[in-house]
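What follows is a single structure, and I will ask about it in a moment.
Every protein chain of the complex appears in place save one, which is left out.
Letters are used for the chains, namely A and B, taken in the order the chains are written, and counting of residues starts over at 1 for each.
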Amino acid sequence: MSVSLGELAVRFGCELRGDPEARVEHVATLANADRTALSFLANPRYRPQLATTRAAAVVLNAEAAAGCPTHVLLAENPYATYARIAAVLHPSPAAAPGVHPTALVAASARIAPSAHVGALSVIGERAVVAERCVVGPHCVLEEDVRLGPDVRLAVRVTVHRGVELGARTVVQSGAVIGGDGFGYAPERGTWVKVPQVGAVRVGADVEIGCNTTIDRGAIEDTVIEEGVKLDNLIQIGHNVRVGAHTAIAACTGVSGSTTIGKRCMIGGHVGFAGHISIADDVVITGFSAVSRSIAGAGVYSSTLPFEEAHTWRRLVARFKRSGLLEERVRRLEGAAGNKSRQEEDP
Amino acid sequence: MSVSLGELAVRFGCELRGDPEARVEHVATLANADRTALSFLANPRYRPQLATTRAAAVVLNAEAAAGCPTHVLLAENPYATYARIAAVLHPSPAAAPGVHPTALVAASARIAPSAHVGALSVIGERAVVAERCVVGPHCVLEEDVRLGPDVRLAVRVTVHRGVELGARTVVQSGAVIGGDGFGYAPERGTWVKVPQVGAVRVGADVEIGCNTTIDRGAIEDTVIEEGVKLDNLIQIGHNVRVGAHTAIAACTGVSGSTTIGKRCMIGGHVGFAGHISIADDVVITGFSAVSRSIAGAGVYSSTLPFEEAHTWRRLVARFKRSGLLEERVRRLEGAAGNKSRQEEDP
Partner (left out) sequence: MSVSLGELAVRFGCELRGDPEARVEHVATLANADRTALSFLANPRYRPQLATTRAAAVVLNAEAAAGCPTHVLLAENPYATYARIAAVLHPSPAAAPGVHPTALVAASARIAPSAHVGALSVIGERAVVAERCVVGPHCVLEEDVRLGPDVRLAVRVTVHRGVELGARTVVQSGAVIGGDGFGYAPERGTWVKVPQVGAVRVGADVEIGCNTTIDRGAIEDTVIEEGVKLDNLIQIGHNVRVGAHTAIAACTGVSGSTTIGKRCMIGGHVGFAGHISIADDVVITGFSAVSRSIAGAGVYSSTLPFEEAHTWRRLVARFKRSGLLEERVRRLEGAAGNKSRQEEDP
């Protein structure tokens, strides 16, 4: 795919400083670009690389454009504009409309003529696959699943009965949507399984990462609102609701019945307790334990940064004898007759 | 499915307060029930919803029944009784006995006539699938796998060679049972793979979550005892033993050769070191690091609850200069001639 800078400028509303006839064929980093490459500058720390890049053109903002030796596409949000141009230069592999002869489609399923159903996929009764969907090889859609238009399922995605995915939603390989939630009633030292009769409703423009799991609701549905982005190996428990445009990084788990607000940014390896509520516009740093509700927007953390192990062991030892230190301070205060600030250990 | 309250009362040993001819068709939450719904009250925090629920009937205990405006099914353990009734109202989708024509079954495998083997599943040599098992589509059972009666494998479950699953055990989609354990012998800066020749033995009435992985033993078997419940995305290392009726929440990892006792409750995102032993009836709160053995029943934790990030940074800074604070206290004690409580930093 080769595109002229003039065409890109018109199509993406950029101001072009340079030759409109110059062409780019692929994207590259500033450091490794060649004369057919388009690159971009969004993170200021890469700015020194502008001087030496061999890229044909760079997408950047007005402030950075001054010293740039290449053709320039000016954009207010260079990263977003780069993303759109990259999608033109590197289109997703095409998937021909039609059902692969080895796919197994139930008689009552409805597959739009423009949709693609890949090799060895299994589509259950009454499932609906809308216009221009791409269902990759080895996917399983159980009965009553509904895919909106332009949904893309990568490879061996499992979508359990009754789950709905909104338009343009993308599911990466190995994800499981609508498995049974983790619900058991304790009874005399054993567990009685609680049937999980809800489903999962996923909005439009959601992305779900590789091997991520989203459980079906116990009674009502688990809900992933529009525009949510979930990384790989995330666990979403039953009856969770994730608000619109929230992004969650890998290895995070959300326990059952917890609600996360809109436009939140959740780091990797975060754990959420169940039955809590997180406000809109909350940021949680990676590796934090969210054990109670959060009522307002802001940044929250319980991340303990590492140290060299010998230093760390001393820190932990002091942490564990902190009661002794408080006691020593109390005795000093007593001796000084200065008891006014004293606090009892609860 | 529609059932009369009289039939439910007889079948599940409840006292009925209300009309035995009244019928329910499905389950619902108290808040969202309609006139054909059965609901339940187990968590006291939902008690205020009793007054306004439109459910046909509610399962609850005698104490809560007083103010309930609906028909009532009295149960000592309302949640467990609800679970059993829900299974009647919402039966698992039926799976017709027989082997799907696209499944590949080795000549020496034995499939009970009442068992179901789904589309595109692969069953290896000498595998045994007992009465009334349901093997979902895209499952792979390698050679010498043995499924007890009434086992249910959801979609694309992988069971490696020689693994045994006890009666009524349920495995959710994407789980892998019997992959190679993580065993390598260090040798001059590289790793020599140690063959993993054990298998996995899973007891009866176990449930294994979506995309959870249980490794085969290095020499002897990894063992999951009866009644264990494992949530999604859990890692069980080689030669681990999980005791009967223990429940483990999502994203938890158990390192090799660790033994967990019976009836334990393990939170999500917990990490267990290898080669340790955990007593029966232990509770571990979510996000804890279990780095040494636990000899007795009790509740254990290393969960650090989060704070607003600015506050958190100050807490971490103080934690990291805790040695300085100890030193300041030591000097004050010295000045006060009060050295009796002094402790040296180890």
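Here, a residue touches a chain if its C-beta (ideal position, glycine included) is under 8 Å from a C-beta of that chain, and two chains touch if they have at least 3 such contacts.
What you are looking at is a predicted structure, and each value in this text was computed from that prediction instead of being measured.
In the complete complex, the hidden chain is touched by one of A:123, A:210, A:223 or A:254, namely A:210. Within the full complex, the residue among A:132, A:216 or A:245 touching the omitted chain is A:245. By the touch definition given at the top, subunit A reaches the unshown chain through residues 26-29, 32, 42, 77, 79-80, 82-84, 86-87, 90, 92-93, 102, 119-120, 137-138, 154-156, 170, 172-174, 205, 207, 209-211, 227, 229, 231-233, 245, 247, 249-251, 263, 268-269, 286-287, 303-310, 312-313, 316, 319-320, 322-323, 325-326, 329, 332-333, 336, 338, 341-343, 345-346.
Take subunit B: the residues that touch the chain left off the picture are 104, 120, 122, 138, 140, 142-143, 156, 158, 160-161, 174, 176, 179-180, 182-187, 189-195, 197, 211, 213, 215, 219-220, 233, 235, 237, 251, 253, 255, 269, 271, 273, 283-285, 288-292, 298-305, 307, 314-315, 317-319, 321-322, 324-325, 327-329, 331-332, 335-336.
Everything below uses one rule, namely that only the chains that are shown with their structure count from here on.
Averaged C-alpha coordinates give centres for subunit A and subunit B that are 25 Å from one another.
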